[in-house]
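Quick one: the structure is below, questions incoming.
The other protein chains are all here in position, but one chain of the complex has been omitted.
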Amino acid sequence: MRNLLRWETALVFLLVVVALAGQVSTDGSFLSGGNLFYLGLDIAEIALIALPLTLVIVAGEIDLSVASVLGLSSALIGWLWNAGWSLETILPAVIVAGALCGAVNGLLVTRLGLPSLAVTIGTLALYRGLALVVLGDTAVADFPASYTSFGTTPIPGTDIPYPIALAAVLAVLFGIALHASSFGRAVFAIGANEEGARFSGIRVKRVKLTLFVLAGAVAAIAGIVYTFRFSSARADNGVGLELAVVAAVLLGGVSIFGGKGTLFGVLAGVLLLGGLRNLLILQDTSTEVLTIVTGLLLLVSVLAPSITRRVGTLRKAAP
Amino acid sequence: MDRPPVVALDEVSKSFGAVRALSGVSLRLLPGEAHALLGENGAGKSTLIKTLAGVHRPDAGRVLVDGEAVRFSGPADALAAGIAIIYQEPTLFGDLSVAENVFMGRQPLGLGRRIDVAAMHARTSELFARLGVRLDPARPARGLSIADQQLVEIAKALSFAARVIVMDEPTAALSAHEVQRLFGVVQALRDQDAAVLFVSHRLGEVFELCQRATVLRDGEFVWSGGLEDETPDSVVRRMVGRELSQLFPKQDTTAGEVLLSVRRLTREGVFTDVSFDVRAGEIVALSGLVGAGRSEVARAVFGIDRPDAGSVEVRGKKLRHGSPTAAMAAGIGFVPEDRRQQGLVMDASIERNTALASLGRLSTFGLLRGKSERALAEDWAVKLRLRFARLGDPVGVLSGGNQQKVVLAKWLARNPSVLIVDEPTRGIDVGTKAEVHRLLSELAGQGVAVLMISSELPEVLGMADRVLVMHEGRLVEELARHETTEERVALAAAGQVAS
Amino acid sequence: MTATATAPSRRTAARRLTTRVGRVRELGIVVALALVVIPTAIVNPRFVQPQSLRDLALNASIVALLAVGQTLVVITRNVDLSVGSVLGLSAFLTAQHFADHPGTPLLAGIGFGVATGFACGLLNGLLVALGNVPSLVVTLGTLYVFRGVDYALAQGRQVNASNLPDALLDLGGSRVLGVPVLVLVTVAVIVVAAVYLRSYRSGRELYAIGSNPEAATLAGIPVARRTLTTFVLSGLIAGLAGALWVARYGTVDAAAGTGLELQVVAAVVVGGVAIFGGSGTVAGAALGALLLGTITSCLVVLQIPAFWQQAISGALLLSAITVDRLLALRLAKALRTTEGTSHA
């Protein structure tokens, strides 16, 4: 526990360092309202998906299909829009579809007892494949500006993008669910010791199913955000995003083995990755550096706790 | 017995962080002897064994093999020195065949250093024959009963003609018959001049098998010597360092209404047609050999496993099958067999573990009330005399006995009307054991119906108002308190019931 | 229960079932392959002509190679997600090496690629074995790092067939007795790995590690060293695959092999290797790769829109793990009823 807290402190410290370095090196444009608006837009989908995924990983499972659900929901939006549905019907329908995708993952994991890693690698291909089947390789772009502007303009009078406001609201909800509710306590217990949780009367299967459904639904919401932000419904939207989200969650100090992690850490992780990325792009750093930095941060995030632990025990053992 | 020791520890110390697990402990294992290692939980037995096994390196002191100081850099070195360890929890490879488990890393080789599978199977069969066991060498280890797993471990130790064999609670999972077999094997090993280090909480077995013993307490060496002049009482005194009051203090209570009623419960291939009642104020023991289906019945009653047929009723109301939630709502509490895996979340705090079964009661609209949670944990920590530093500490740092108290607290916090306890004192030191027994007795006195599963006959005899005996998945005998003798229970458990 | 009386027959039944499950699993893939190939061949007989069969084997061979390395890793309850990036890095460096040093002997150049893979694998292995960090995360990290290094070294350049020696390009197309050399190399690697896993102590130890890591430590198995070895082997094979990629495609830039890791993991899982270690064979994994590749080719030949391909391979992967699970449950039940047979 103490190690985790230390890791989150380190994250906040890193965030401050990045912010200050960015501010100095870009002559103040890094923390300007305009840039923060773009930064917010860039991390919106990752931030959204990271919320339920944190819970899933804390419960000792993983969902790699989230980006494909995002793509499928985007494809569905385009397909239904072309079919003449109204957006007011499409959006709830798409969220339900996302929840269904999550439910399929969850049922395969809980009912058949399959490992979620394998299941969601399978549905990663399946859902992306379905997206391609639905929309093919075409793009649907003729959405009304009243909707797409949610993704391109800030909330009037502020520099806050709408998707970030949505993510913030959901973050509070998920934070409460994970850290202050009996549901969250069950999630931690399942991740730390599933059998023990079951023997304590926790409905392990139901909790896990709920988590996968949430992951699917939120991934679909992220798909809506993505579609309107780029006013482009395509089957290949968000390809590969799952790795970025997993990277952010792990960087946030969530244990890949489950049972440990905080939502605050994850949000800090998302911000750190997004901020660093934004800063590097502002600095015209070449893309390969971005790729390498992402990878290194991920390595550091898993190596750091084990190193601090080792140093800690050494220090304790010294006297 | 003047021969030099095969293996000896000389003033060995070992610390983990601030915790001193062993300080200046010595041990001499002579060829041809069976030597008991005794001590309460947390006395340092496991650390000592792991030092012999090469898992831990001592901070100070020496490990001597044939009188020469050695440094084990890992388990492989210890194995090479002829030290075999049979751990309390079997350490088999479920995906591999039984024969490969026996010969892992030492498989007989044929042409081109390739493994000779036929030879390996043949040699495994030979070993099993020596143990009097019929197991297929080619079958995978997954699915073996705990007793069979233990036997594979023993065969493994035999397979490389070890000069020192360490057995950590080898009899915990074995039937009386198998225990006798094992003792025969130990005798045979002694005849071949091997040394056997025997760790057990069952003092009867210790006195039957061993010639000498070493006692540890709180990581320190207490005593070592021949057992011929000792009695179980004198050894226990050395272990706990104080006199013990009566071990099994069940008070007499009058049984009330039937609280738990199990009818014709069946789970295919596991247990068949099990029916019994437990009344308020009663402690009913479910006895039998390990693998007879006792724990499985308890799991099915609590809803962990779904029975194929039959019913479970609490206060006359039928329970939904396969739902721990329903069982809990009806007032059943369940202290499971395996504390570490099933009873507790080891990384979580004492407080959280205590509250884990009461989350619903501790929250409003799904939101937890932190104060109530803390108050609950504090309350039960006091009631059960839990020894701890902070309620926020992970439960994993507690001793086994204190961990068991946390499990009990978790269930008692729900005020259960039916409490199922599966091996409630397994691997617990003698002092805590007495506390647990007193607690169960008090609960019964308060009108709780207690169903107790135990492999220790003295415990069964001391605690139970009635004893149900299972054999191969069936309930074969029911004995009232006055009828119960060690012999009748043992006979019934072996399947020999006087009709 | 009359366990004692019926035990022997049940026991052998369980044993037979166990030994069979492995074979059944591989047989299942072969059946699936037949189910895919035969209808396609009926629709289009050219699908089973020599050239076409060669193409099928060639298409699968690089993924099959990577699947062999991945199997070694997965058996020990780890995973190597960086194989696609290692392949890309090795492919580019090999091609660049050949282009910069036109006189390089063929084997030396391929050795260069293999050495690249070796270095990457070593890094992965050291991080996993010594850093005590979950391999999923480590290799996810190095997936980014290796690809980034690849981009950084390539600087947008591309190595074209005209810069590569004919000997290398011929390797991608030439045949021995009608079988393409690439396929022969793949088969050789599969055979070596299969024999190693089946009949050598250290190979069996990999299964032991995946089956029960703690027990493996206690049994004196050098877990860290073996884990390191599997990652090195996986990297090495990915390096070789990178060199062969150059031979096959002739045109290489820094993006070669992007996203290949998912195909490889899918092949391994479809091939019956348990994702949590302890069981599976390289032959199964290679067959899995062949099946997935063949399905893609069949869709092309049957002129089914390519959009279906991904959905189908996803569904296939899911059904593979489901079948595995059901088989395992059946096996567990069979073993359960043979319990309690230890007393003679």
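We call the chains A, B and C, going by the order they appear; numbering starts again at 1 in every chain.
Here is the rule we go by: a contact is a pair of C-beta atoms (placed from the backbone, for glycine too) under 8 Å apart; a residue touches a chain by one contact, two chains touch by 3 or more.
As a convention for this text, contacts and distances are computed from a predicted model.
Chemist: Would you kindly match the missing chain to its UniProt protein name, picking from "NADH-quinone oxidoreductase subunit J", "Cation:proton antiporter", "Rhamnose transport system substrate-binding protein" or "4Fe-4S dicluster domain-containing protein"?
Modeler: The record names the chain that does not appear here as "Rhamnose transport system substrate-binding protein".
Chemist: Among C:A161, C:A315 or C:A328, which residue is in contact with the omitted chain in the full complex?
Modeler: Once the missing chain is taken into account, the touching residue is C:A161.
Chemist: Can you name the residues of chain A that touch the chain not displayed here?
Modeler: For chain A, the residues touching the absent chain are 29, 32, 34-35, 38, 41-42, 81-82, 84-89, 91-92, 95-96, 99, 136-139, 141-148, 150-152, 166, 169-170, 173, 177, 181-183, 206-207, 210, 213-214, 217-218, 221, 224, 226, 229-232, 234, 236-237, 239-240, 277-278, 281-282, 284, 286-288, 290-291.
Chemist: Touching the missing chain, which residues of chain C?
Modeler: Against the missing chain, chain C presents residues 44, 46-47, 49, 51-52, 55, 59, 151, 154-158, 160-164, 169, 172-173, 248-251, 253-256, 258, 296-297, 300-301, 303, 306.
Just so we're on the same page, only the chains that are shown with their structure count from here on.
Chemist: Identify the chain pair with more contacting C-beta pairs: A-B or A-C.
Modeler: When the contacts at A-B and A-C are counted, A-C has more.
Chemist: Go ahead and note the Å separation of the Cα centroids belonging to chain A and chain C.
Modeler: 30
Chemist: Where in chain B do residues touch two or more of the other chains?
Modeler: Not one residue in chain B touches at least two other chains.
Chemist: Name, in rising order, each residue of chain B that touches chain C in their complex.
Modeler: Spelled out, the residues of chain B in touch with chain C are 53-55, 74-80, 85, 87, 91-96, 100, 104-107, 109, 113-115, 132-136, 138-140, 142-145, 147-148, 151, 175, 177-178, 269-270, 272, 291, 472-474.
Chemist: Would you mind writing out the residues of chain C in touch with chain B in their complex?
Modeler: On the chain C side, the touching residues are 1, 3, 7, 11-12, 14-15, 18-19, 195, 199-201, 204-205, 207-208, 210-212, 214-222, 274, 278-279, 331-333, 335-344.
Chemist: Enumerate the contact residues on chain A facing chain C in the complex.
Modeler: 108, 112-115, 117-119, 121-130, 132-133, 136-137, 235, 240, 243, 246-247, 250, 256-257, 286-299, 301-303, 306
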